[in-house]
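To keep things clear, I will list the structure first and then write my remarks on it.
Every protein chain but one is kept in place in this view of the complex.
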């Protein structure tokens, strides 16, 4: 049986969007996954702030990887995000996903996005297993 | 006093992310804004499906433009999205944002994303006025 | 085939909680239902304000009735609510539920709660059909 890290690496191989955005893996265990994304110039608006959509995209990717780490490949059915502080050019964003609830085919995954010591966003997503 | 269209155009000029993603304006009136985004190859994963983060990004952009149309520039404080059907390569995504509630500095904006006749996602966001 | 009003009345007959709280029907059509609830002393805290849980309860009831009006009995799978203004003793709360999206067994229902001219809360709920 593949390890959590193997499962997540397989998903990353398959996820052209994540790779094109420079997303890489941090610590991975079953049910808890950390990923990183450097802020690219294309993510930043005229005021030097990162478009919130990229924070959501990172969190949503972390959700998918967290479900994969449980060998439970899933799509996101719904999610909410609260933006607490802006991300800026040259930041490296870290998303840490952990399972909040696991009710069979449905999971609730919480993701925190940080940059250094600052919490930028809190995300909660609902995954639906695809098999 | 600028028209709703002038206000939204000024924000689009300022939003390098939106322009780089090919987002364009559809119908614009005060409190109701339609925008469009063609699906680019970079938004699509290995299975020909658009990463949900790009749908969120489009909806969040529509929220900002909708607040701008009211001459109430805003940042998104929090938002939720439900994914109802996947978007695919070569789709053109249409996001229609409308004001649900306007309580002074706080607004609630609902955004529907469609492709042709299909509803892909429903988004509700909370804007906070920046001045 | 029963009318929307007959369907909603049958659910109200079956809902001991709604009846015990004095919830009554306003205008009813398929996919759009208005209900009312007088604020009772038991709903009010020491400062004369209604506990937000009763606003949620009213909105959630409106969701169930709205699904019933479509002959699609449903349970609430998830919901969110934003509180915009407090309700007070002696208010009569009006909840208006309307279908936002109808994707087979899954529905999204938006509910606005008002007292007189004031919008007190905006609720969005996800119904899951039970048959």
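All chains are identified by letter, namely A, B and C, in their written order; residue positions are counted from 1 within each chain.
The definition used in the following text is that a contact is a pair of C-beta atoms (placed from the backbone, for glycine too) under 8 Å apart; a residue touches a chain by one contact, two chains touch by 3 or more.
These figures come from a predicted structure and were not determined experimentally.
When the full complex is taken into account, the listed residue touching the unshown chain is A:82, out of A:16, A:49, A:82 or A:128.
Touch with the chain omitted from the figure is made, among C:5, C:79 or C:119, by C:79. Although one chain is not drawn, its touching partners on subunit B can still be listed: residues 78, 80, 126.
Within the entire complex, the positions of subunit C that touch the omitted partner chain are 14-18, 20, 42-47, 51-54, 56-58, 60-61, 75-83. Taking the whole complex into account, subunit A touches the unshown chain at residues 80, 82, 84-85, 100-101, 103, 106, 108, 110, 112, 119, 122, 124, 126.
Definition applied: only the chains that are shown with their structure count from here on.
Averaging C-alpha coordinates per chain places the centre of subunit A 21 Å away from that of subunit B. Put simply, the C-alpha centre of subunit A and that of subunit C have 35 angstrom between them.
The set of subunit A residues touching two or more other chains comprises 78, 80.
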